[in-house]
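What you see is the complex with one protein chain gone and the rest in place.
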Amino acid sequence: MHSRNVMPEQALETQLLELNIGPQHPSTHGVFRMEVVLDGENVVKLKPVMGYLHRNHEQLAEDMTYIGSMPFTDRLDYFCAMTNNLAYAIAVEKLVGLDVPERAQYIRVIMSELTRLVNHTAVTGFLLNDLGAFFTPTLYAFREREKILDLFEAASGSRMMCNYMRFGGVREDLPDGFLEGACEVVDYYPKFLDEFEKLLTENEILRARTQRVGILPKELAVSASVTGPMLRASGVNYDIRKVDRYSIYDRFDFKIPLGSIGDVYDRYYVRILEMRESVKILDKVLRDIPSGEYLSPRGKAISKAPRTFKPPKGEAYGRIESPKGELGFYLVSDGSVNPYRYHVRPPSFINLTILEDMCLGHKVADAVIILGSVDIVMGEVDR
Amino acid sequence: MNDLLRPDATQQALQQRVPGLTLTIEGDALIIPADRLLEVGRFLKESEPYRLDYLSNLCAVDFVVEGAHLETVYHLYSMEKKHGPVVLKVRVPRDNPHQPSVVSVWRGAEYQEREAYDLYGIIYDGHPDLRRILMWDGFDGHPMRKDYVQEDQDALEERHA
Amino acid sequence: MDQLFVSLKQQFLDLSSRFLPESLLPWISMLISIAVIATIAPIIMMYFTWLERKVIARMQNRFGPNRAGKFGLLQPIADGIKMLTKEDIVPAGADRLAHFLAPVLAVIPALLVFAVLPFGRNMTAIDLNIGLLFFLAMSSIGTFAVFAGGWASRSKFSLLGAMRSVAQIISYEVPMVLAVVVVIMMTGTLSTNAIVEAQESLRWFVFTPWGFVGFLLFFIAGVAEVNRTPFDLPEGESEIVAGFHTEYSGMKFALFYMGEFLGAFAMAGLAATLFLGGWQGPLLPSWLWFLLKTYALVFVMIWFRGTFPRLRIDQLMNFAWKCLLPLSMINVGVAGLWLYLPAIIRWPLAIVILWTSAVWLTRLALPVQWERRTYQLAE
Partner (left out) sequence: MIPGQGLLKGLAVTLTNFVASYPWGQRLLKLIGINGISGMFTVEYPEQQVKPAERFRYFPFLVYDGTPDNLRCVACKICEQECPPQCIYIEMEKDEQGRPVKQHGRTLPKRFDIDVSVCMSCRICVDVCPFDAIEMDNDFELGAYDRFQSLVFEKDKLLKSAEYFAQIKPTEAAEVNARLAAKAKKTATDKPV
């Protein structure tokens, strides 16, 4: 399993150093801990420890109406509230068999692609912070993120905790001026990406630090259920937007960028390319959006009176391609107002499975950036 | 869903190819006897028409009414063939929840099984490192089981009490 | 104008000679110099931090400190008060004596090197004839402080930082000294003042091929020597929290900080002295020229920090031993040739040798960066 020779030849008898990176550490992206055993600076063992932010989200949902869990999904991966809402809404729609009006589908695609931009810029910025760049890429990323968050605020009333999707559509129609604002942001975005890439992509230090570091082989990635940009950086062509064609993704022409080696650099660059594809989708969807209902009448009734919504007995698994990977919701209904079982398939939690495999044999500094390239959000990992 | 992956088709194929196996269908899911899980898993992962190489989701459900049992649900997809899902379920009794671990087939089950163990107490035999993952080490009980008694702390209610 | 500070000091000395015996005057002169350096140094450090925060903020589309006083000019003072009033924490099990001494040891050498920096015409505190050697010797004493601090803290992060620091500073000392050698070869002196005088009327060493390469080598090695980005591994905050000063708080932490910033300022000052003609320059007073050049280099250091990620420890070592060291040796050779060849041949020859070796050595030292990647855009 571990291909590298992790113990260098030793002439002297040396001692291994056990080190706790986290839970309070600048680069563990929240309260995450890595129990690391070091030989000098080389990682010989690494065990992730999590659960510091665990609030048993799944059990809370079992005591709540279906709508009542919606605002809590915002708080799973708090960078991508919109896609979390969408995944949950899709799972419930699958459970009950609700239809979504045309306009709502378009709004959903707009929101999820904007979320993808938000997430990918932010994570690239954080990755660079882990690499030791003093906040410049992060703040450039945040500058652009801010513009998109303003759009979210205009549409949903909140910048991050959107609570915007509803079963059968979205909660409110887009406000006046939203499409124009979104077009402006999207038109500027490639320019920003160019600037961002000029700052980073050719940077020799970045390349030396990230290339051939934290390689994730294709086979291991598939077997370990790794999803999202991480999987595609390893060269596996699997994007649920294409595979499941959920919502209306089959109407847009976009490509899936694939890496070749699966190291940190590939993960970084695949994200950049994905943003460029998202911009393409947005270009089209903002032009084509039809007028009409934003929420089906059934959906309106559910939002107005959540306790009248009792899905039939059964179960459903709805999944989407969230910016971090496959986000799935597994719901079991017993015919009452509360879900009998509500399970989240959190992409960043499962992507952590192979953290140790990627880090072994590298330096501590590499472990930190490999973690950064996995793109975790503790709200989602710990739930 | 294509015809190959329909529950009845999968059931027949599995019963033909894996000797001595009987499966029942419930909804879209196939109920697998706990002791045959690894065989079934390997077959579905490796046999050509299926190639279900990707364990998308693994989670446990606790049923307390009508034949109380703990259930582990597997959602299998194929990254190679881009099809899926095939849903497998394994049922174990609530008082002695032992079943084989599928980590040797799908590495992605590692943390998900740890989570199911932590929250539901299902013991996955053969798991390389079955420890609590979300709750702390000294925690007593398995909080997602339906009979777990929750602490009720509503700050506002307390104030008005 | 040029001799403003020199004549001020002279007048003060003249004044004191009326009251005090002649034999005390050299001591008083020294005391004045010490007092001036001891006052100026904290101010330099404070406004270095202010400048750094402002410049990086501007690079990141922010304002930086702007609440305390106009343009946030009082911010460093507020920070100073904060540092002074903070609780001084010594970890349980720490070596208290070493833990206490380390920050002091960090500041003293940083202050001492100011003695040989020529701030302007006739403005060197002591014009030692081995000034350069003194500077290099003193600036490497800082390693002891870093290691003592890291070891005494009894923290694993501190220890890792300290180990990195020792490895790094010792490695970068070598190319740095070799980069200086070319200047000594050309001037034949170790006195900083004499080196500056040798670069009269815009004959700055940086305008020659060996001087240019020497300057780059010295500056890069100097940046590494004072632990600044992209070589700030000893305190790499994203990996080992704060490296050797993880366990320091309050004034001790401030002293480490001070030592570091003074070191960086002195390094910029020395680079300006050795290669950019020190206080030499037309029109403006000499001390202003020195400050301008030094602050230009300080700006570059800050600019680096605002732009670059950090290297990894093995790459850092590779870069020192496989790239900087051979290049500085080649540079010494080129400087030797320069002395004996006529002007028509030596210019192209020096450029060709230095260019090719620079290209090849960087390629050898950081092999991965040349890899080309292709990304498939799949359906």
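The first chain written gets the first letter, and so on, giving A, B and C; residue counts start at 1 in each chain.
Here, contacts are C-beta pairs under 8 Å (C-beta built on N, C-alpha and C of every residue); 3 or more make two chains touch, one makes a residue touch a chain.
Keep in mind that this is a model prediction, so the values were computed, not measured.
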Among A:Pro71, A:Pro217 or A:Gly314, which one is in touch with the chain left out?
A:Pro71
So which of C:Phe157, C:Phe231, C:Phe308 or C:Tyr375 would be touching the chain we can't see?
C:Phe308
Given that one chain is not shown, which residue among A:Asn20, A:Ser158 or A:Ser260 touches it?
A:Ser158
Hey, which chain A residues sit against the chain that's not shown?
64-65, 67-72, 75, 136, 140, 143, 146, 150, 153-158, 161, 163, 171-172, 175, 188, 191, 195, 198-207, 303-307
Mind pulling the chain C residues that touch the left-out chain?
55, 58-63, 66, 303-304, 306-308, 358-359, 362-363, 369
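We adopt the following convention: only the chains that are shown with their structure count from here on.
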CA centre of chain A versus CA centre of chain B: separation in Å?
24
Taking each chain's centre as the mean of its CA atoms, how far is chain A from chain C in angstrom?
43
Inter-centroid spacing, chain C versus chain B (mean Cα positions, whole Å):
61
Which residues belonging to chain A are in contact with no fewer than two other chains?
none
Where on chain B is chain A touching in the complex?
27, 29, 53-57, 59, 61-62, 73, 75, 79-80, 82, 85, 87, 106-112, 115, 119, 132-136, 143-144, 150
Interface residues, chain A side, partner chain C - complex:
17-19, 25-27, 41, 128-136, 139-140, 143, 199, 203-209, 211-212, 235, 237, 242, 255-261, 265-266, 269-270, 273, 363-366, 368
Complex contacts: residues of chain A adjacent to chain B
50-51, 54, 56, 58-59, 220, 222-226, 236, 238, 243, 314-315, 317, 319, 326, 328, 330, 332, 340-341, 343, 345, 349-350, 352-354, 382-383
